[in-house]
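With one protein chain held back, the other chains of the complex are shown just where they sit.
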Amino acid sequence: MPLSAETLRDLHRRMLRIRLFEEEAGRLSEAGRIPGALHLYVGEEAVAAGVAAHLGPGDQVTSTHRGHGHLVAVGGDFRQMFAELFGRATGYCRGKGGSMHIADMDLGMLGANGIVGGGPPIAVGAAFSNKYRKTQNVTACFFGDGASNEGSFHEAANMAGLYRLPLIFVCENNGFGEFTRQDRHQAIRDIADRAAGYGFPGIVVDGMDAVAVYEAAGEAIARARRGEGPTLLECKTYRFFDHVGVRGMGVVYRSDDEVRAWRERDPITLLERRLAELGILDEAGAAAVREAIQAEVREAVAFAEASPFPDPAALTEDVYAS
Amino acid sequence: MPLSAETLRDLHRRMLRIRLFEEEAGRLSEAGRIPGALHLYVGEEAVAAGVAAHLGPGDQVTSTHRGHGHLVAVGGDFRQMFAELFGRATGYCRGKGGSMHIADMDLGMLGANGIVGGGPPIAVGAAFSNKYRKTQNVTACFFGDGASNEGSFHEAANMAGLYRLPLIFVCENNGFGEFTRQDRHQAIRDIADRAAGYGFPGIVVDGMDAVAVYEAAGEAIARARRGEGPTLLECKTYRFFDHVGVRGMGVVYRSDDEVRAWRERDPITLLERRLAELGILDEAGAAAVREAIQAEVREAVAFAEASPFPDPAALTEDVYAS
Amino acid sequence: MTAATAQRQLPTVMAINEALRQLMREDPNVFLAGEDVALYGSVFGFSRGLLDEFGPERVVDTPISEAALVGLGVGAAATGLRPIIDIMFMDFMGVAMDQLVNQAAKMRYMFGGKARLPLTIHTMAGAGLNLAAQHSQSLEAWFCHVPGLKVVMASGPYEAKGLLIAAVRDESPVIVINHKALLGLAGPVPEEMYEIPLGQAAVVRPGTNFTIIATGRMVHESLAAAEQLREHGIDAEVIDPRSLVPLDTETLVASLRKTHRALVVHEAVRFGGFGAEIAAQLQEAAFDHLDAPIGRVGAPFSPVPFSPALEAHYVPNADRIAGEVLRLLGRAA
Partner (left out) sequence: MTAATAQRQLPTVMAINEALRQLMREDPNVFLAGEDVALYGSVFGFSRGLLDEFGPERVVDTPISEAALVGLGVGAAATGLRPIIDIMFMDFMGVAMDQLVNQAAKMRYMFGGKARLPLTIHTMAGAGLNLAAQHSQSLEAWFCHVPGLKVVMASGPYEAKGLLIAAVRDESPVIVINHKALLGLAGPVPEEMYEIPLGQAAVVRPGTNFTIIATGRMVHESLAAAEQLREHGIDAEVIDPRSLVPLDTETLVASLRKTHRALVVHEAVRFGGFGAEIAAQLQEAAFDHLDAPIGRVGAPFSPVPFSPALEAHYVPNADRIAGEVLRLLGRAA
């Protein structure tokens, strides 16, 4: 069944929101205006968008160190996001988390995570909770190819399979764990193959094709909501920027040709081309969407920069709930 | 190629040594003469014996909490073993380790392990070392069905596959992790299926059939010595006694019928029948082997019980090497 | 504690069982998960019968996967449930430390106060049963050093029940530590639910001229030591902090102001143990009241040995405690 124009536009908008948020964050980081480390999602937008388009109230997402993309995809607020990256009191985490711990509990975005493999066990807990509370909610657990080698992923996958939890494991296989290419961190090609070891299906999808991700994620999530258990969805993708920040440190671990080849399959360009072909969105239309988001970005950055830093008194607050 | 009489007799002897050692240890434990917890290997002898028969000087074994079987299989000394179980100064570990940490570094038996999943990462290190030192040695890593759900197993398997280490993962699938049946701890039937996720072969073998284990282990070990990397060998087996000690605490987690059915496939009886059929060992011959080992057991127990307890001064020795 | 209910004696294992049962009856969001806690009722027996009453949705056997097990608790707590996660032996925390320390403990802070984690981790510490180096440790010091976690240690059935109830009702992650050698110890336990407030020490034995601060099983050894010391004319006060984080420093300091001398006793390795924190705090808070340095008794600097002949020397006991008190008082033991 072909996707509706509305769905396609929604996917496009989610992706573009991620892209423009990220590009701006990258610029600000390079300019030294955002402190700390920034792991950018640019290039991988189809994955977050294609999955998030199926999520709604009560669903959850566990994320990674590369978490802005996931938060934007589920509807994260640019103002609070930029404010958080800037370490301001108005940020999502009152400035305490920063890029690596950005979260929106109300949206079910249970946090970016500085620990590779930190998310999957938490996703198991959230999915267990959905089932326990007899909701129809699902949890989407994003993780990387590198993370697939952490013991925590294995334990979580086994548990999710055993309890048939409403959970989808979304592997963002961008071909690298930091600077180590996949063939130097595991002896397999398709991480989806690991699913068989946990008793649930594993599916490989083109992570640069938002429609393909959307469709595969839709099936997996529907399956989860029906109580049929988890799916491992491996999305082959690529990050356009460096592991941290935009430009690298000058150590060559992948070729310019390789980057160029992947950029030619830019997921946003691919989708825009498709939208144009289908007559859903022409160049002018796309430019208008872009401009609207761009304006939102500008406004959010201004808000963030005008926001106060947290008061030193906040330092020891929020350690315990009361 | 049919196994030689010598090999078959060797397998039988290894198994019987384990059985008689264990039965005596069980009796002593029930009688309160051995302190601490004892995890007995009875019923699973074909696995340790079938693998150990291929190991020689320079090879290593990493073991589990159920470690006596592995140590006996590679030639562990009954005297030092019993003395260790009794907590005596003459024991393998000077009384400091006990059943759960029994080890013989000279035999390459790198220790029983009280941590489920503690062994696989260490096995990776030993196998890495064999390769680094350009030996032809291999490491056999024993672990249980329950342990296959620990993250450490996953990480170790991935690393071993990646580096093509001379390592065989021997899964002793006795159907239970403690008191939890396999179908309640993982959603798969064959743990061997997990090997595909690490890029090496996984093989299922009847763990009650010493010859089958011997043959499958032989191929896997030869492969490892040839530098072709690891194999996961899953041996379907059963423990005849309780998880800890001999008799359980009265909580029913498996039926008497089930135990009886497995006992009918006692690996030693099966092998003795085969040996008799082949005319290699008749009843009298088997009895003689048994009696010789029994005498050795008796002598070792006497040695152990006559041995002194460690001096209190030993308490803080052996913490650091110098 | 009313006079009537105080009569009822329960062993610690049953006090835990009763607390779990009452907590689960009280709040449908409370569930128990762990290895062999359901069908088998835990290898220590404290969850026997719970599966029958509450069913497999709420009493959950898990695979041997401690990281995912703690994560199960983190994710469930963050989404509205009130999990009790059992880590069979405290020694196994090693495989779950990240989920505890980097996730559970920090989530609320990292998210600017927007997460709530009413998560209880229950575990069993301690030596004395010849279980050797990997099944006998007391690692509470690790957790006390991690902001975001609360840490309590029970010294008997009354404490086991009251601390567990307080922990589960708390809105933050709490580590509840029982001692495996105390499971059979019986004592008065009220039938009704009651809390031992986190952060409230108990003066277990009032005394006038020496303060002994002891945790877990060492409370009993310290009480025995206090009896020995009576013969030396020393009237020792024994205090059980019960909760290490938050720590009731006030009660400890008040006692010290009265007695002018104190000894901290725990079963954990002395070096780098939590006793150091107590000692460091006390000497700072009551420097001008001290007639002797704050003493510490703990395990020697070695792993826990298997042999009964060695373990007997490893675990601190009444004699060593009394001896140390006398030493601090400048008398030969």
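Each chain carries a letter (A, B and C) given by its place in the written order, and its residues are counted from 1.
Convention: contacts are C-beta pairs under 8 Å (C-beta built on N, C-alpha and C of every residue); 3 or more make two chains touch, one makes a residue touch a chain.
Quantities reported herein were computed from a predicted structural model and do not represent experimental measurements.
Contact with the chain that does not appear here is found for just one residue of C:Leu20, C:Val95, C:Leu182 or C:Leu256, C:Val95. One of A:Gly43, A:Gly67 or A:Gly87 touches the chain omitted from the figure, and that residue is A:Gly87. When the whole complex is considered, the residue among A:Gly43, A:Gly114 or A:Pro267 that touches the unshown chain is A:Gly114. In the complete assembly, the contact with the undisplayed chain comes from A:Glu150, out of A:Glu45, A:Glu150, A:Glu234 or A:Asp266. Panel shows subunit A; residues 35-37, 87-88, 93, 95-98, 100-101, 113-118, 146-147, 149-152, 177-180, 184-186, 249, 251, 253, 309-310, 312, 314-316, 318-319 of it touch the chain omitted from the view. The chain not displayed touches subunit C at residues 67, 91-95, 97-102, 105-106, 109-110, 132-134, 139, 141-142, 144-148, 245, 268-269, 271-277, 279-280, 283-284, 287, 290, 292-296, 300-303, 305-306.
Where subunit B meets the chain that is not shown, the touching residues are 60, 62, 91-97, 101, 103, 105, 110-111, 113-115, 118, 120-130, 132-133, 139, 151-152, 154-156, 158-159, 162, 317-322.
Heads up, the rule we're going with is that only the chains that are shown with their structure count from here on.
Chain-to-chain contact here is organised exhaustively, every possible pair of chains being in touch. Computed centre separation for the pair subunit B/subunit C is 36 angstrom, with centres defined by C-alpha atoms. Between the Cα centres of subunit A and subunit B there is a gap of 45 Å. For subunit B, the set of residues that touch two or more other chains comprises 149-152, 184-186. Along subunit C, residues 62-63, 65-68, 95 each make contact with two or more other chains.
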